[in-house]
Structures are given as structure tokens and as C-alpha cells.
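Note that one protein chain of the assembly has been removed; the remaining protein chains are unaltered in position.
== chain A ==
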Amino acid sequence: MTTTPHLLLRHREIANLDQLEVYLQHGGFEAFKKVVTQMQPAQVIDEVKASGLRGRGGAGFPTGIKWSFLPNNLWPHYVVCNADESEPGTFKDREILEGNPFQLLEGVMIASYAVQANLAYIYLRGEFWQIAHRLDEKIAELEKAGFLGENLFGTPYSLQLRTHLGAGAYICGEETALLESLEGKLGQPRLRPPFPAVVGLYGKPTVINNVETLTNLPLILEKGAAWYKSMGTERSPGVKIFSLSGCVNRPGNYELPLGTTFRELIYTHGGGVPEGRQVRGIMPAGASSAIISITEDRLLDTPMDYESVAAIGSQLGSASVIVLDDSVDFAWLVSKTVNFFKHESCGKCTPCREGTFWMNRLAQRIINGRATPEDISLLETVANQIAGKCLCALGEFSVMAVTTGIRQFRSDFEHHVNGSGSTATGG
């Protein structure tokens, strides 16, 4: 089953949806107008809670509940849109930002009204330089058209949107590091508690939501929570954009109901793996995934929802599905992911800063054919010393492929140790 027409990637059916007049012709900003003129903020929060929408950035936390944590005796409130998409394997937010930007902006505006924020920031990774400049133009258009500014639709509510460009740091996707960065500091995570809902941007209560999460909001408010819940599974309602990459014939973004199986994504939509190849492993949440070893064909029938993927020992995360066929050397793969996390570690906490450094050296030594058999166990030991000891999730993410890779694909590592010392390559 596919969602046709698309709900989030609507630009695939509607030409020029990134133009304000076209977006307005297709019901644009009706939902925002409705919430501002007809609904109390608490009603908006209740509707989003009832929809069961869960954060699409990776954590899967219920959005409405996240909003309800903001205290009503501390002001001002802020909304921050996390558009720092940087996980290897993830490229869904970028398509929304390019193709359907007004639906995202309307989502930011609805979230802002729900928590009564008068100022919202969209934090984009620095590489999205062109996108940020186009968004600035669109925000200016919205100000001109009266959708942003003072006393919207004749009500006392006022709202301003601003973009902010990062400058190349994966860690800024972590919400407290993002806030630090937005405040003009190094992008390093904060100790929690307090959580951003209470002490966030500039020390004030702040909602931080992912691009895809926010893009769902106009439709939920327009069509209602019951409609939204009719899609997906009971505990993971709605649609999700799956970024499909790696060893597949048709990589790309696929918007599908949560609970769609890996098999349907890879074979029906993604055109399968290259001829003669078989799926050997799947990373469902990008480089930070616990690798799923496809030891049995039936694992491909696992539904991609938060619970089912967790039940087979991995996590859905941001649904960045990297397909790995039987041509891939998993020791090489681990050297790639570890190198990424070593580069992106912010350096604030010791287990992550030192641990990723040593994991990277060990992984490089292994694939360069200079390792001893003990080095494989040492790599595992270092990973186990990082796990559970870090300030934020980056450290945890860095060991996922290492531990699940060695456990399930040990022969790939041993091959380098016992072999001729050949240098590995992938792809």
C-alpha cells in the first residue's frame, strides 16, 4: 500500500507547490488560520496528542506530549525546527524543504501557536545554504501576505519566523547542542535535566521538532486526529518518509504508512538489489543503526514501525534504510561508520571523544590488514566501554554498527586478520 497522493511529499503530484499562490490554491494556511481564529492552544495540543504523531527525527517521542511539558508560568516560549539533517542515509527533510517548504512553514506556525511562541527559528545545516536563502524569501512573502507578523487574522496572536544556518556539525542535530549552536556557542550537548521544554533557547521553555514531524501538522489539524490514526499502526500511526539508499536499484525517498515491510520498501518501491545479489544486512536508522543481519528471509517481512524494528534488535530512528548486499565487507562498513562518528564527536565527554578515536584506529588497522586477532576483541571492548557512558546519543550511536557488526559478521573481520593483508573496498 502506498499513500497516493502523497501527504508530505505533495510536490510530487502538485507542480510548483513551492510557490505561495499554488500552495494557497491547494488549501494552504487554512489549517493555520483555523487554529489561530477558532481553537484554543490547548485544543491544538490535544488534537496532536490524539493523532498519536511521534517525532520523526529519530527518537519517536509523542509530539503532543512533548509540547505539553512547557510550563505556563515561564515566558517567552520558543519553537525551533530541527533541519540539521546529517545522518548518513537520511535525506528526507531536504526533499520537504526543497519541494514542499510552505507545508513545513505552516507546521512550524501551528506548533508555535500551540505553545504560544511568538518567535520560532528554523535551524538548518550549513550545507543547506541555498535552501535557507529560499526559505528566507518565502518567510518574507508570508509576512507580506499577512500570515506572519502582528495580530494575525485580527487576533492578539503575533508570530515571527527566522532561519539560522549551522556550519557543518552532525552533533547539532542533538537538540541541546542545536540550542547551544543557535546561541552562538560550540555545538556541544547540555546536561539534562533540565530539559529544553523547561530551560531551552535563551534559558526559556522551548519546543524542538524535526522538519518531517512539523510537516504533518497542517494535515492533522485540517483533517483531524481520527483520520491520521487511520494510517500506519496503532502505536505508530501515520505516514513516514523512508530514505532508501545503499545497494538498491532505485534509491530515494518513499512516503509510506508506518508498518510497511522492509520487503515492500526494498523490492516493490526500491526495485530490489542489483541482479544476482542478496540482502545480507539492513541499517534501518542510518549510520547509527544496530545492523539487522538478514539470516532468514522472513526478517524482510518485519513491519517498519517503532515497535517491530525494536523487537528484532534494532531501531527505526529516522527511517534511513541502508541496504547492504552480499558484496559488502562489513569490516569495511564498520570502519566507515566509526570514522564518521570519530569526526563528528564534539569532544565534550571523554568516552565518546577518546572512544571513537580508538575505535577508528582499530577499525582502520583491521581493514588495512595490520591487525592481530586480539584487535577485533579489543575493538569490541572499547565499544562496550563507550556504551551507556556518554552525555548524549552520539556516543551510543557510534558503537551500534561496531558491536552488532562484530557479533553477526565476525568472519568479515577475521578475514582481514588471517588473510593476505589486502585492503578492503566496498561497493
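The rule is simple: contacts are C-beta pairs under 8 Å (C-beta built on N, C-alpha and C of every residue); 3 or more make two chains touch, one makes a residue touch a chain; residues count from 1.
The criterion applied here is as follows: contacts and distances are computed from a predicted model.
S.K.: Just to verify: the chain that's not displayed, which of "ABC transporter permease", "YncE family protein", "PaaI family thioesterase" or "NAD(P)H-dependent oxidoreductase subunit E" does UniProt list as its protein name?
M.R.: Result for the unshown chain: "NAD(P)H-dependent oxidoreductase subunit E".
S.K.: Touching the left-out chain: which of A:D18, A:E47 or A:D93?
M.R.: Checking the options A:D18, A:E47 or A:D93, the one contacting the hidden chain is A:D93.
S.K.: Just one of A:H164, A:R263, A:R361 or A:R410 touches the chain that is missing; which is it?
M.R.: Of the candidates A:H164, A:R263, A:R361 or A:R410, A:H164 is in touch with the missing chain.
S.K.: Among the options A:P41, A:P62 or A:G252, which residue touches the chain absent from this view?
M.R.: A:G252
S.K.: Considering the whole complex rather than only what is displayed, give the residues of chain A touching the chain that is not shown.
M.R.: Counting over the whole complex, chain A touches the hidden chain at residues 85-91, 93-94, 119, 125-130, 162, 164-170, 181-187, 202, 243-247, 251-253, 287, 320, 322, 324, 328, 333, 336-337, 340, 343-344, 346, 425-427.
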